[in-house]
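Heads up, one of the protein chains got dropped from this complex, but the rest are sitting where they should.
Labels run A, B and C following the written order; every chain starts at residue 1.
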Amino acid sequence: MSLATPPGDPGFRSLDELEEIAAGRLPAPIWAYVQGGAGEERTLRANRSAFARATVRPRVLRGVGEIDLRVRLLDSPCAAPLFVCPTAYQAKIHPDAESGVARAAATEGVVTVVSTLSSHSIETIAAAAGAGSRWFQLYPQPDRAVERRLLDRAEAAGYSALVVTVDTPVLGVRDRQARGGFAIDGSVPIGNGSDVVPPSRGPILDGVTYRLRPDAGATWELVDRLREQTRLPIVVKGILTPEDARECVDHGAKAIIVSNHGGRQLDGAPATLDVLPDLVAAVGGHAEVYLDGGVRRGTDVIVALARGAKAVGIGRPILWALAAGGEPGVRQYLAMLKLEVVVAMALLGRRSVAELDRTVVGDRSEPPI
Amino acid sequence: MSLATPPGDPGFRSLDELEEIAAGRLPAPIWAYVQGGAGEERTLRANRSAFARATVRPRVLRGVGEIDLRVRLLDSPCAAPLFVCPTAYQAKIHPDAESGVARAAATEGVVTVVSTLSSHSIETIAAAAGAGSRWFQLYPQPDRAVERRLLDRAEAAGYSALVVTVDTPVLGVRDRQARGGFAIDGSVPIGNGSDVVPPSRGPILDGVTYRLRPDAGATWELVDRLREQTRLPIVVKGILTPEDARECVDHGAKAIIVSNHGGRQLDGAPATLDVLPDLVAAVGGHAEVYLDGGVRRGTDVIVALARGAKAVGIGRPILWALAAGGEPGVRQYLAMLKLEVVVAMALLGRRSVAELDRTVVGDRSEPPI
Amino acid sequence: MSLATPPGDPGFRSLDELEEIAAGRLPAPIWAYVQGGAGEERTLRANRSAFARATVRPRVLRGVGEIDLRVRLLDSPCAAPLFVCPTAYQAKIHPDAESGVARAAATEGVVTVVSTLSSHSIETIAAAAGAGSRWFQLYPQPDRAVERRLLDRAEAAGYSALVVTVDTPVLGVRDRQARGGFAIDGSVPIGNGSDVVPPSRGPILDGVTYRLRPDAGATWELVDRLREQTRLPIVVKGILTPEDARECVDHGAKAIIVSNHGGRQLDGAPATLDVLPDLVAAVGGHAEVYLDGGVRRGTDVIVALARGAKAVGIGRPILWALAAGGEPGVRQYLAMLKLEVVVAMALLGRRSVAELDRTVVGDRSEPPI
Partner (left out) sequence: MSLATPPGDPGFRSLDELEEIAAGRLPAPIWAYVQGGAGEERTLRANRSAFARATVRPRVLRGVGEIDLRVRLLDSPCAAPLFVCPTAYQAKIHPDAESGVARAAATEGVVTVVSTLSSHSIETIAAAAGAGSRWFQLYPQPDRAVERRLLDRAEAAGYSALVVTVDTPVLGVRDRQARGGFAIDGSVPIGNGSDVVPPSRGPILDGVTYRLRPDAGATWELVDRLREQTRLPIVVKGILTPEDARECVDHGAKAIIVSNHGGRQLDGAPATLDVLPDLVAAVGGHAEVYLDGGVRRGTDVIVALARGAKAVGIGRPILWALAAGGEPGVRQYLAMLKLEVVVAMALLGRRSVAELDRTVVGDRSEPPI
């Protein structure tokens, strides 16, 4: 009857408890960085409230003795339709950092996506992941030689997809982070070298017209160029409109991630779950569609899949789990989340991911309570 | 002018006061068990907010000198369109337990539904109920001999219907209960014997595929089998979709209970009141339709009946009343609830349950305030 | 620039402040009686939130140098489209009681409606009102001789309309009042004699069927009978459905009051403002339509009139003002309210009550904020 827990159980019994433990472990500026969003954090809250408005339709007596979570993402097998979102500077959270996360993800059979701005290096994380799937997330670099070198290293280290983040030509206005005193300084290790630069804070004031840093000038040509530079399938991260989803297809992306950067870039951007169906329709099956933003519980995973996502990414909870318990914490959270998905599928009367179609979710959408 | 109250008045003057008294009487882990729901408790709250959004249409000067609450449920007379929901382990709440509840229900003329997981035995509770109507709730048992023995005992002890709960192939994820430290251990008596097992906590992790306990494999064949094994009318509890409501009819159920297990199983499941009309339509008069989940006040009872339920079940308030005052507490709550129904009918200008049709409820549905 | 205030200014500068002062003056049980509603007070809140959702459409540069609030109600001139709602037991609030309220209303030129259950007698209040308009509110009395005597006294004392309350065959379930310890006992003077009885608390439990007190049996024949017994125009108070509004017209009522008894009778009844337009349409000009419930501010008055009411009644704020300052308090509140109506009309670009048509209110109805 008791649920098997991984060794070194970090001791949380629910997601709420995990978040509280993490809040108690991290210094206030780091916590502000982890939790904060852009502006008044409307988009941050909207990501959650979109899931809170969704209803699901339990079916009964459908023989749910075996539940199968397995999917194929970009033609590779995964234990569940989940991936770990790329997040920067994880050594600020726990010394296990990206390597610990990668080991935990590998153990649980899910993809980990490694940030350009990781604290550990591409190669260190790859070694930790072992046989586990890892994808490399790229912030377009002003210096193309740097960009090229990153691609080469990722390929050499066995990363199997390139995730290009396109929603950050400049950094969003992050009030909580600014007030909380979070700063990127010498104490934040950049695993991939000091020539790798974070996205621009933005405009330099120069009179009437504001000039952004050159990398803000990127166009869809970027995707074409990357496609020529790497044999890895390209995933475009940060898409919120059908128009841009079609651009991704037209430029040869193999997948898109419907994302508003966890509500950290443009306050007022829609909840990812709200726009998902239109984007799935726009893509028309020509690319895989993933989603991140506000995914916390097993039911959230199922709702996103029922509305057309092929997999979902997990962001902040991974950082909470890393803060609370390092690698074992992340493993426990991922196991708990997979278990929640299994329980929800059993209660919905669905035995495999393929059965998670539109009939799983209600058309009734209540206001958040 | 003063309202006659039962002897041994437990001293609450309103439902809110009752809930407060109960909260003060029970240890925190038990209270977490009583009050908690699944996950973030969205469904738990939705059950209530659906009633809070409903409006009723008072009619005046219609001669309401006599109000008649009587109904027939499964062809037996009842004093009111109410039943006591099955809930487990009541000895944790008050020594009167299921026997006290059964006596109170009998006194007030309403059906009591006795859980498989009752603290007192089937026979003890039946003796307490005396001439009062009781139905037996069955969790499908992995061991068919156990299941068979339970049915035989229930029939022998004068239970007049079999309520099969189908929404619990595995237990839901109950965060509040987990954090509150509620545990089923040796201190919880199982009146029906130690070979009766509670619903599985769920999956055993075994690599890529998760195998649930065998009883999770039940299909609609279960209902056919039970129909052959007992002469009692079968009520299927835990239906939330029109598709499953039709299955119940097709498999010979005499009644269904629209229920999300009091919000304790799958967070995100819809409020029972919200789905009720579609399920009533799906059943098309071929079975009786009952509802539980969030029913607290006289007006709630009326709203559910006006939307097509033939009776409603009361869950948590019975436990509050049991905690606050044992059998007399339950009797007072049931009397108070019936009185509220009578008052509401008088103010609505309706004299009998048959007059509670769709014109009683408004089509205006406001957001919860 | 300073606004002239009546002598003996009770010292409140806003409605909120008035409510706070009153709360501080009255013992808790009386305050619970004044403020409380039925059940969970959903209807009580809905009355306010309906006004809070309404928007108005300011027009500019329309020459608002003179604003005229005068109307004719039941063919008599009034200084403003306002009346004081009948409320019981006002001596519990302030020794000025109904007489002070009547004097204040007369000074401000608005109708006062006097309750059957007034603390002062019909005749005393009439003497206080002097030339001011007063209407008599009747609770149907089980003893027809008592009813007859009340009618005769009201006619003799110069009351010019009979307001029959039809929404109280039994008293509603008033949780706040019950918990607050409010009780009608010997300390509450009934100005019209001890044979005048308050509405029944309701059912006496007598087994399966509940018998209400005889006056709960009233039908529309009551209105016919009263019409024969008095030459006063009959106003039916407590109408919430178009069906009943048509009944009023059919039975010869000269006016109806759309009212849910200030949210004190049936929790779940709709906000009066929400149902007003349908009732105005149902009446079709054959009777005047008034509204009470939640009217607090000048804009509320205007919104109700723009949606078809000919006048609105003020309930709780009169009691607050009476508690805060006796007769001068009521006078100040009424003057403040009239001033708010004038200011709102000026800002809406409307010069007379006749200009308050449907174009005054927006069709946009936002959620309460």
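The definition used in the following text is that a contact is a pair of C-beta atoms (placed from the backbone, for glycine too) under 8 Å apart; a residue touches a chain by one contact, two chains touch by 3 or more.
Since the model is a prediction, treat every value here as computed from it, not as a measurement.
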**Request:** Sort by label and list the shown chains the missing chain touches.
**Result:** A, C
**Asked** Looking at A:167, A:288, A:327 or A:340, which makes contact with the chain not pictured?
**Response** A:167
**Residue, one of C:28, C:156, C:281 or C:339, that touches the chain absent here** = C:339
**Fill in**
Out of A:46, A:84 or A:97, the sole contact with the unshown chain comes from A:46
**Request:** Over the whole complex, note the residues of subunit C touching the chain we left out.
**Result:** 1-4, 13-17, 52, 54-70, 79, 109, 297-299, 303, 335, 339-340, 342-344, 346-348, 362, 364, 366-367, 369
**Where the unshown chain meets subunit A, residue by residue** = 39-40, 42, 45-46, 49, 166-167, 169-173, 175, 178-179, 200-205, 208-214, 216-220, 222-223, 238-241, 243-244, 247, 260, 265-271, 274, 367-368
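One rule holds in what follows: only the chains that are shown with their structure count from here on.
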**Asked** Which chain would you call central, comparing Cα centres to the global Cα centre?
**Response** B
**Complete:** Matching the CA atoms of subunit A with those of subunit B requires turning by an angle in degrees, to the nearest 5, of 90
**Request:** Averaging only over C-alpha atoms, locate the centres of subunit A and subunit C and give their separation in whole Å.
**Result:** 59
**Asked** Which positions in subunit A touch two or more other chains at once?
**Response** 367
